[in-house]
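As you look at this complex, bear in mind that one protein chain is not there, while each of the others sits in place.
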Amino acid sequence: MASALKTYGTLIGFVLVVLFFWIEIPDTFMTAKNWLNISQQVSMLAVVAFTMTIVMVMGDFDLSVGSMASLAGIVAALAFRDGHGVWVGVALALAVGLVGGLLNGALVAYVGILPFVATLGTLTVYSGLAFLVSGGKTIFGRDIPTAFSGFARSGISLTDTVSLPSLTIVAALVLLVVWFTLEQTTFGRRLYAIGGNKEAARLAGIRVRRLRFLAFGLSGLGAATAGLMYASRVASANPTQGSGLMLDAIAAVFLGMTMSEEGEPHVAATLIGVLILGVLGNGLTQMSIDSYVREVLIGSIIVLAVASSSLGKTKG
Amino acid sequence: MDGRRCRPPDRVSDMTLLSINGLDKSFAGARALGGASLEVRAGEVHALMGENGAGKSTLIKVLAGVVKPDAGAIAIDGASVTIGSPADSLRLGLRFIHQELSVVPHLSVAENIFLGRDYPRRWGVMIDWDGLNRRAAAVLAGLGVNHIPPGRKMARLSVGDQMLVKIATAFQDASVEGGAPARLYVMDEPTAALSAEESQRLFAVIRRLRAAGAGIIYVSHRLDEVMELADRLTVLRDGATVATRDIAGLQKLEVIELMIGRRFAEGYPPRLAPVSSEVALNVEGLSTAYLQDVTFEVRKGEILGLAGLEGAGQSEVIRAIVGADGGHDGAVSLAGRPVKIEEPVSAWAKGLAFLPRERRQEGLVSSASIAGNVSLPHLDDLVRFGLVLDRAAEAEQAVDLGRKVKLKSKGPRQKVRELSGGNQQKVVFARAIAGSPDVLLLDEPTRGVDVGARYDIHALLRELTAEGKAVVLASSDLPELVYMADRIIVFRDGKVATTVSTEGLDQAGLAALCFGTPTAPSA
Partner (left out) sequence: MTATLRMRLPAAALFLSAVFATGAAVAAGKIAVITPYLAQPGTQFYVEAFQAAAKDKAWDVNVIDTKGDVAAVISRLEDAATQKVDAVVINVDPAQVEAGLAAVKDAGIPVVGMDAGASPYLVTNVTSNGYAMAADTAAYVANRIEGKGSVVMFVFDAFPPVQVRGVIADAVFGNNPDIKVLDRVTPDVSDGGIADSRAKMEAILAANPDKGSISAVWAAWDQPALGALQAIEAAGRQDEGIVITGIDANPQAREAIAAGGNFEASMAQDFHGIGAAAAEAVAQTLSGKPPKSSVTYVPTKLITIDNVKE
């Protein structure tokens, strides 16, 4: 009972935040349309956070996801500008994400650099590359095909006024794939074992280096996917536009980790973390609350959630 | 025969340093202590024995002020006391030396000894390093420890030396704020991570403390050590004191019987089947940074013991064979077929099972379940559709093997973190035999394991060899090697010093071989 409340404290906090907004904004908050809006608003963050969960399961970090998202958007936009089709641009951006992620993995797993340092380095490298190939400019307007920018505005109509946004569908698919990979496959089991005890996992015959290498590749791929979603949503690509994603994604995973007994990340819990961030952004805007106050609040909630769960753990 | 159960102190009360009477403690309905009593005199080493779960840890936690007893009385020097907090415990002169040391590895020995106190100063501001080191050296010398340089970084000391420093710290911190002169030392498994040589050094220090009039409560699973060091022993079983005895004239078997409440024909299970003539594992010219030209073979059904002082090469041989530290020179063949193993993953794949030395650091993923730990090297055999983990099969495997190793648990999904040391070790064993390997490479398989679990593990080894498995057993527990192994390789400085048959070998003979003393019997 006690441990259940400790584990579900963050979830309860989330429910209370939702209830609070429901009471304060009775007409518009608890509507299908608003929740679909929220789902679309958090979709890019969600994809980055879900794939970030994969590396954080092993106890690693990927700080380069934000710059990778920017770089992927730029790569796709440049391909479009050179007259390539939507699928060519998308494939190219995803390939850049995968290769960039695998480079992180190689630095961490085979060269043996701490993930924090390695991905801090590649964060700067990918960001620099994004500026370099774009000449520092925003690529927008006619250069971005409507088939690409239209995707973020499309969706499956549910009723006359409400539709399920395509970006939400993408995020849901990524959630499903990551959940399946982490929770149902031997690949995922092995990642959790590495996170629990790297040395024991290695001695028990797990190819620790190969798995870390691959997991970072997936994180890079996720970052590139989010970068494409972002570029589609703003119908443009700018060398800095993904930079906000990294810290929010790590925050979301941490919020999720407070819900696990062992303090290990699970992608379903990461989803709750993402939703907490998204709902606060949405609800506080609707309540006309200053955007800087919102930042203070979100930061405080993260610290509070993590602090109370660790307090509970040391006492328990 | 056990007529002296819970006997009252029979000496004059001023000799009695600590007396505990009728201690009870329950956690959420489960009884950890029920009528535990203990009496320690000034100037004695008093061993506290019992299986894991017998209540030793709880009793120690009560003394440390960490756990509050439900009932019972504690008296020091005959005066009744209440230990409500660790600070109370410190004030009463109690000191605790644990297996897991809390040292500051980046600071020097002297700084660790004087941590939290004012360092001597020069001109009021600068630390007088020479003065600090001199004081530390004096404290160490007071314990007869002269080989540890006070200026050396703690991290560069061996575990045994770190423990001596820790004892020195406890010994001198009489003037710590709120402290009192140390009267009673509680040592919980202090030798678990020590070599035979380091243990001897520790024992010398303990004897000095005893001579200085301190009382020592000594907890250890190593019966031989207890017989050598202690003056008396108290045995706990199921939370209650079953006996307090003088060591003089006591038989080891008697102690084991007291602890586990059942009678062994011997302390070790008998051999079930003869050794086969077929070679299971052949190692030739194995060399690494630590090893030089190691050659041996193990036959099916054989237990080959690896002995030697700490770091002489026993562990390194096993690690080199499974590729735990990368590549090596020399040839390894399994049942006559040469194999190349550079990573543990290929060792498992080729039918070698490996049980690493450090259970917690190298063996277990403690946040994972029993099933998750058992299945770790065998996940590829537990998949459906090429990649989906078959959880039902995983749990079934854990249940089957758990039964085989006599694992006590709430079920295959229980976290290994919640298990006792002995049961954790059984989980690592279950993992080792899960893939039905041909050869088991075991590094200290019974370290820190209670007597009952130890017997179960030994019995399992007999069963496995009877099935034709070959076992390589590296151990610092000499009786274990003498009674369990068929042959023993003795290592010295990374080389094979000698190979002996255990036929007619006794513990003293093996110890002499390990130390390389000239009186060693020839093989």
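Labels for the chains are A and B, by order of writing; each one numbers its residues from 1.
As a convention for this text, contacts are C-beta pairs under 8 Å (C-beta built on N, C-alpha and C of every residue); 3 or more make two chains touch, one makes a residue touch a chain.
Just so it is clear, the structure is predicted and the values come from calculations on it, not from any experiment.
**Student:** Identify the visible chains that the left-out chain touches across the whole complex.
**Tutor:** Answer for the hidden chain's contacts among shown chains: A.
**Student:** Can you work out which residue in A:51, A:127 or A:241 touches the chain that's missing from view?
**Tutor:** A:241
**Student:** Tell me, which residues in chain A touch the chain that this view leaves out?
**Tutor:** 1-3, 5-6, 9, 12-13, 16-17, 20, 24-25, 28-29, 31, 33-34, 37, 40-41, 44, 135-138, 140-141, 149, 152-153, 230, 233-236, 238, 240-241, 243-244, 281-282, 284-293, 297, 300-301, 304-305, 308-309, 311-312, 315
The definition used in the following text is that only the chains that are shown with their structure count from here on.
**Student:** So what's the Cα centroid distance for chain A and chain B, whole Å?
**Tutor:** Their C-alpha centroids are separated by 45 Å.
**Student:** Under the definition above, what is the set of chain B residues touching chain A in their complex?
**Tutor:** The contact residues of chain B facing chain A are 322, 324, 343-345, 347-349, 354, 356, 361-368, 372, 375-377, 379-380, 382-383, 387-389, 415, 431.
**Student:** Which stretch or stretches of chain A touch chain B in the complex?
**Tutor:** 184-190, 192-193, 196-197, 199-207, 262, 264
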